[in-house]
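The complex appears here without one of its protein chains, the remainder shown in place.
Entry: subunit A
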Amino acid sequence: MTTLTKTEDKPAPTGPEAFLSVRDLRVAFSTEDGVVRAVDGLSFDIERGKTLGIVGESGSGKSVTNLTVLGLHNRKTTDIQGEIILDGQELTTASEKEMEKIRGNKAAMIFQDPLTALSPYYTVGRQLSEPFMKHRGASKKEAKDRAIEMLAKVGIPQPQTRFDDYPHQFSGGMRQRAMIAMSLMCDPELLIADEPTTALDVTVQAQILDLLRDLQQEFGSAIIFITHDLGVIANMADDLLVMYAGRAVERGSVREVLSEPKHPYTWGLLSSMPRLGGDTSEALVPIPGTPPSLLNPPTGCRFHPRCRFRDEVPGDLCSTERPLLADGRAAACHLTGEQKQSIFIDQIKPRLG
């Protein structure tokens, strides 16, 4: 790699309100084929009660980041650098015992596929009660009451009888509801939702998304919402982080990023998506090429082999130097602010309608 290994991403000012703060996180797995740098220098903050959306394609490192936050990675084969600070506690160096105290208690996770994330061997009720008994020292009876209360809250009909059912007796949407109920058992302050609705139908997805949003208002948890669907993010998140090949390429509030995106990758994502209100006579504009392999990622800006605008950057800056992602509203791109503005207004915006 000829890339300059400069420490980019100057840590954003860690305000007292940042509940979870990830600083220059690097995650690398050693595999048979070589070292996969799944996350490469990622920083973000999230406040209590807010939702951070992370968007990216498969292999962009969005799920790995969040598995690392909860310490669900394989410790033997994974190399982690950087800082993850949850409510003042450093998690990258925390022991397995300490992580166990956090998981399901202070921070909980909602997985993509509820059929594989729930154990087929235990009843739904037992799986819900377990974290409550473990973390709160509650009796079986108390845990059961709490589980039934939560099942009712997420809209499972007849929660008393459903408590003793097995996951296979639930439909897809109900399983996802049960998983949400499970994640909320201990009033977590951080909820990580990893593609929670990707496996569901649109009408059920709409129900689940609204439910999550309403529950967040009630519980006040911070949510990290991971998805590949910009539409879902527009409905759910306050802030948005766009990831590509293990790095954050753009950051800002959802409104800013969606109405005035600044990174060529975000432009590409938005103009390759058909919309319900769009002009059907216009062809979609796909991003050329395919996402890179993380075994051997491109040098410089990782998006440069697929970028339409790299010729506008003088010299070979794009292929040699990694663009920095500044604090706050920013995009990691070598194009100047004026260039971005004029390209967006002249070429991108008309297509988005």
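Of note:
Here, contacts are C-beta pairs under 8 Å (C-beta built on N, C-alpha and C of every residue); 3 or more make two chains touch, one makes a residue touch a chain; residues count from 1.
In this section, contacts and distances are computed from a predicted model.
One chain of this complex is left out of the view, and of "Dipeptide/oligopeptide/nickel ABC transporter ATP-binding protein", "Putative spermidine/putrescine transport system permease protein", "Chemotaxis protein CheA" or "PA14 domain protein", the protein name its UniProt record gives is "Dipeptide/oligopeptide/nickel ABC transporter ATP-binding protein".
Touch with the chain that is not drawn comes from one residue among A:89, A:116 or A:259, which is A:259. When the omitted chain is restored, the residue from A:164, A:187 or A:214 that touches it is A:214. Residue-wise, the contact with the chain that is not shown comes from A:270, picked out of A:124, A:148, A:270 or A:332. Residues 57-58, 152-155, 157, 171-174, 177, 201-207, 209-211, 214-215, 217-218, 228-235, 254-255, 258-259, 268-270, 272-278, 280, 283-288, 290-291 are the ones on subunit A that touch the missing chain.
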